[in-house]
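Heads up, one of the protein chains got dropped from this complex, but the rest are sitting where they should.
== chain A ==
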Amino acid sequence: MADHTTLPHRFFLSISLLSILAVSQPDLTKELVSLRSSSESGVIRLTDDTVSKFITSVSTPRPYSLIIFFNSIDLNSNPLQEFRREFAFVSASFIANNNNRSDVANKVFFCEIDESSDSEAFGLFGIQFLPQICLVDPLMENLQDKTGRMEEEDVDGTAESVVEFIESRTNLTVGPLHRPPLLSKTQISVIVALIAISTPFLIKKVLKGETVLHNSRVWLFCTVLVYFFSVSGTMHNIIKGMPMFVRDHEDSNKLVFFYKGENFQLGAEGLSVGLLYNVVGLLLAYVTNALVRVRSVSGQRVFMMLAMVVSLLAVKKVVYLNSWKTGYEIQTYWPSSWH
């Protein structure tokens, strides 16, 4: 990144440095406030120029801190944009909570630098990976200094982690987070209207006994679904917050779907095993109960052979996975005289 700082750029930098020094610092705060009020949810988009204007060319101590989110539209990464939205929630909440306390609200400004359009400014910070958040406190001079960064393990993509970061570093309180409601007011009113219109029809159907609740197939489907989620350890994944899969420690391109060890599991492994249980059980039910009604004899035969092979493979797979996971070796006990 540093190679980009060619001569014309440096020249430009020094020019802007001179011009900004002339401006007094309270004006900078004012300018930030106006930038903030004009930007969506109060996150100021910093460009190459404004970075130097508000950070590099201002003598320390600066009258404000900046919390900078490093973004890259070109990366086209969903988690990153998700995190960016969370960051915006924090910003909006901070402004809303400290609306009538300008001494607090004007101490911290939420900013964003996009690598795709302002790679120069981005390069000043020497960011190696994304997502990354940096606090530029009033005394910070060396932008490459890593003390202002959020710890790598704390970056988990939630607004709460950002709040924690800010509160632990600045002595300011962000206050409660204001997330936008899941549905907007118009959507809610439309839904309410739909429900209100459909209620009489529904009541009529319930009285006549024609709803999905009276269809045993629906119930069967639901019970199998509940069974599937129960035995595949979904509650375990929810309570312990297990991910679907993890990356291999040694080779980051490899994904690990199965965890060796009795009391833990990853999300995907439980679901796949749960699926195998259900496949075998439902095939058995189908073969002994519904297949006989199929008219074609060869169809019956083919399906039956297929069902047997699939069941055999599924059972073998589950038993193999189980002994691999737990490390147990099931053995039979024969009478000692047989040996």
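Note that a residue touches a chain if its C-beta (ideal position, glycine included) is under 8 Å from a C-beta of that chain, and two chains touch if they have at least 3 such contacts; residues count from 1.
The definition used in the following text is that contacts and distances are computed from a predicted model.
Colleague: UniProt names the one chain left off this complex as which of "dolichyl-diphosphooligosaccharide--protein glycotransferase", "Ras-related GTP-binding protein", "Large ribosomal subunit protein mL37" or "Multifunctional methyltransferase subunit TRM112-like protein"?
Modeller: "dolichyl-diphosphooligosaccharide--protein glycotransferase"
Colleague: Taking the entire complex into account, which one of A:I73, A:V190 or A:M235 touches the absent chain?
Modeller: Hidden-chain contact among the options goes to A:M235.
Colleague: Pick out the residues on chain A that sit against the missing chain.
Modeller: Within chain A, the residues touching the omitted chain are 209, 213-214, 216-217, 219-220, 223-224, 226-227, 229-236, 238-240, 262-265, 269-270, 273-274, 277-278, 280-282, 284-289, 292-293, 295, 297, 300-301, 304, 308, 311-312, 314-315, 318-319, 322, 325-326, 328, 330-333.
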